[in-house]
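Heads up, one of the protein chains got dropped from this complex, but the rest are sitting where they should.
Going by the order they are written in, the chains are A, B and C; count residues from 1 in each one.
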Amino acid sequence: MAANPFFVNLDQIFVLLRNWLVGFLPVALQPMAGVLLGVIAIVCVFPGLFALTTVFERKGLGRIQNRIGPNRVGPYGLLQPVADGIKSLTKEDIVPLRANAVVHFLAPLVLVVTVFMGFAVLPMGRNMVLVDMDAGLLFFFAMGAATELSVFMAGWSSRNKYSLLGAMRAVAQMISYEVVLLLSSVAVVMITGSLSLPKIVAAQNQYSNGFPHWYIFTPWGLAGFLTYAIAATAETNRSPFDLPEGESELVAGYHTEYSGFKFALFFLGEYLAMFSISGLGTTLFLGGWSAPFSFLTWVPSWFWFFGKVMLSIFVFIWMRGTLPRLRQDQLMNFAWKFVLPFTLLNLLVTALWRFMGDGWQRWVVCTVILVAAYVVMGRLEMRSEHFGRRSYRYAE
Amino acid sequence: MSVTDIKTERVAGWNRPPVIEPDGEGELLEVAMGPHHPSTHGVFRMDLALDGERVVRLKPVFGYLHRNHEKLGEGQSYLASMPYTDRLDYICSLTNNWAYALAVEKLVGQEVPERAEYIRVILAELTRVQNHASSIGFLIQEMGASGTPLMYAFKEREKILDLFESLTGSRMMCNYMRFGGCRVDVSAPWLDATRKVVAGLPVFVDEFEALLSSNEILMARCQGVGILRPELAINAGVSGPMLRASGVNYDVRKVDHYGIYDRFQFRVPLGDHGDIYDRYMVRILEMRESIKILEQALKDLPAGPIMDPKAKLRGFRPKPGEAYGRIEAPKGELGFYLISDGGPNPYRYRVRTPSLINLTILEDMCLGHNVADVVLIFGSVDIVLGEVDR
Amino acid sequence: MSYSSLAAWILSWEKWTDSCWQLNLEDALLGDGILKGMAETARNFFGSYVSKERLTTVEYPEQRIPTAENARVFPFLVYDGANWEAGMRCVACQICEKECPPKCIYIEKSADKKPDYVGKQQFYPTRFDIDVSVCMSCQICVEVCPFEAIKMDTQFELATDDRFGGLLFDRKELSRSNEYYHSIHPTEASEVDARLAEEKAKVEAKAKAAAEAAAAKAAAAANPAPPAGGGS
Partner (left out) sequence: MRSLSLIFYLLAALTLAGGLATVLLKQLVHCALAVTVAFAGLALLFLQLDAQFAGFAQILVYIGAVAILIVFAILLTRGSDLPKDGVFSKTWFLGLVIAAGVFAVLGWAVLASVSAIPQQNIVPSVTVRDIGNALVGGYVLPLEIVALLLTAATIGAVIVAMHEKERPK
């Protein structure tokens, strides 16, 4: 079925479209124009996705809370983001009197630009990667690191205690969890032997008995995926790690003093970060654009990529609908005392997996080590943080 | 910031957070939380002195919602104060009605028919369930749960409020009880609807608990935070679920035997630690006990009049004297103290509101904790500003 | 380290965790409570598409829940018959004005009298204003009214853009016919009507009895005299 030319063309439709468009230009300009088209596509597609996600998030949260959610603007409320966009564009842009105007202005721009750059190395389909870099993963993390600076800039320049506290929290949290994020990804790099994301996807795009070789289906991959997911949630400031904007304590965190379009840019940046980090998680652990079963390989690869990204966004929304948030010190303790040691252990297990060769033994050994470590460390964590279930007595 | 002296006070079995004494006032960060802050439940201000994120000093400032409730009560007839009691704790107007009616009934020596007593119990326990549900919802909301538990609580509360509306005419400002009985009789369809709602309540509490009680984040946030020692609680006059979460067995329903609570089988849940989690759990368990009372009361509801035929609605002049009527309101002991000089208006009208008195130990519970915990501790006290400021 | 000291260390570990933190080891697996909560929200998420019981939202302007019969919003004045001025039950006794807790009622009594529903000559209000922006819907005016003249409306959509006079209703705006009262509070209104009819019957019976007695007396006193016209 995969050989069917229609599906092959459908799979490659965006690549063909780009080549066709670029073909009108002189040869010297073609590589440049190709990249430019890719950039334009990314800059158009992901904000569009952002707009859709905001309305889906609100509707999803509504359903979780037994409400309907927005349904007034357009059919099923789908035009709600348009209304929101117009609203934020037409709102007054307020800069606090004592704010540092230049930094205050630059912060949202830096955030959005750096987050956009992360998309450059994500393979969104077969042959659909903007820049196939040798050190693509490193590039991604380098761009992620730069977003922290914008958060700090926003918090500091607003001259507001809540903003500053929010920014400090955000940066501390992002740095802590970035370590975990990196180390979880290193496990994949160890097995694949490459920092290039298309190669990582290619390594997972194989099937035995109809099932794919995704890394999440291995013990170390599952553990790595879980730690990655935890770190990604913290990195994107999503619930239950949304302390930087914990409205019950900090009003709105580092973007308290932002209004109008600048606030919209922050909002956009946060959602884009969510997309890009989900995209990276998909690429590393969920097989990127590869199909979940071998008989489904005729479905276009970009469909699988975006489907998986949206699925992880749904999990983000689901968690937000369920969980309360942690406290700052608990968050840090959790990062450094639980997630990080576990990730390091997972690295060792990954090495073990690599050197034990094929066979059932490595499955048993790695699973046992990870599960035992999880149970023991989980209990130690609960014990050291002094919490657990209780029983209650009654008076008649 | 250097903290010179960290004193840890340890009482056997109790883990009080260290009390920090700053060496210089100038190095502390002063934050005024409120009166316009998302998590102060209204217009309440906490002047915090922070060492980093740790609370060194907390000064509660209230009065922004002062409405002259007590003085108003002195200026008008006994009946005219009844609708104002609705506005004290606007989440549970029916228990406020009851406490006030109880005080006036004591003052004039009024009897209440049995059916009216049953109706009062049913309404008060429904009020307790909806108050506890929504107060837990608010607490978890302040923990940052984007409204899900709150919405579940409100969905259930809506059902109870619908019952209130179809009986008393208003969802929140019920103004239902009268001296010597109740205003309107319950109808058979109303009782059927109530039985249906009560039958659904255990399911709701189970769902609520499945969502929250064993959640690790909630446990980590709530356990060991905002500990209130029983000695301090008793000394400060704290009452209600707050006091029982600290392990003190004191429930006005059991102690005072007001109304007909003697006839019902129910237990009083007690906490052992006095922290936020205990307050949360005591509320959950009290909801379950309230459901038991409701089932019994709905089964045994007798026929008969709902108003004492001798009762006067207006124009009565109680003999000079005083009366204190108190009940176990959802938030604690609610008391109305009335002095009559023989005139048509009370000479003195005083309300002992649980919200205000439970709030007095806020600083003791918050010292040494983070700002984030202050918000939670404040939420776990379960106050309504209408009652605090009166 | 000998075994006994190891055992002692383990025991002290148990003691070290404060005795008030009872920790049941069989359920202490990090994360199961979170998963339970996630399952609960997932159940609600899918349930809200399936069951009406879960999705209780009423989309207000288009959909409405039926008003409860006992519902009360703001007071209105009842009149009998077709003419609101002639049929108004209010006799300007001013009890409601006195009892109103927020004092939102203002009444001016008339100088002349008009017949009320039983035909008795009564005063009537030349002015009856309720400031609905002050009214707190407590229904005390209804309870204290001896003449069943003031009742609670269920109309709640009263928003106005006139801040100063828009919610100050005079007696014309407050008047509603008895039929309207029947339409919003059928049970209560029938009870009231029955009571009023009984009262009226009683008054009429009394008047009739008085008239008869007077007539009989007159007849007895002066048999040949011409019959009296009115008798009352």
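The rule is simple: a residue touches a chain if its C-beta (ideal position, glycine included) is under 8 Å from a C-beta of that chain, and two chains touch if they have at least 3 such contacts.
If you're wondering where the values come from, they're calculated on a predicted model, not measured in any experiment.
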From A:F14, A:F116 or A:F152, residue that would touch the chain that is not displayed: A:F152
Sole contact to the chain not displayed, among A:I64, A:M124 or A:L164: A:L164
Candidate in contact with the missing chain, chosen from A:L21, A:A142, A:L311 or A:V375: A:A142
Interface with the unshown chain - residue positions in subunit A: 100, 103, 133-135, 138-139, 141-146, 148-149, 152-153, 156, 164, 168, 171-172, 175, 178, 193-195
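As a convention for this text, only the chains that are shown with their structure count from here on.
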Chain whose mean Cα position lies farthest from subunit B: A
Where subunit A and subunit B are represented by their mean Cα positions, the distance between them in whole Å: 43
Rounded Å distance between subunit A and subunit C, as computed from the means of their C-alpha atoms: 55
Junction residues of subunit B, two or more chains touched: 15, 148, 152, 155, 211, 213-219, 223-224, 272-273
Where subunit A touches two or more other chains, by residue: 64-67, 321-323, 382, 386-390
Of subunit C, residues touching subunit A in the complex: 17-18, 21-25, 27-31, 34, 37-38, 40-42, 44-45, 47-49, 54-57, 59
In the complex with subunit C, residue positions of subunit B that touch it: 13-15, 76-77, 79-84, 86-87, 148, 152, 155, 158, 162, 165-170, 173, 175, 183-184, 207, 210-219, 223-224, 272-273, 313-314
Subunit B-facing residues of subunit A, complex: 61, 64-67, 161, 165, 239-240, 242-243, 246-249, 251, 320-330, 382, 385-390, 392-396
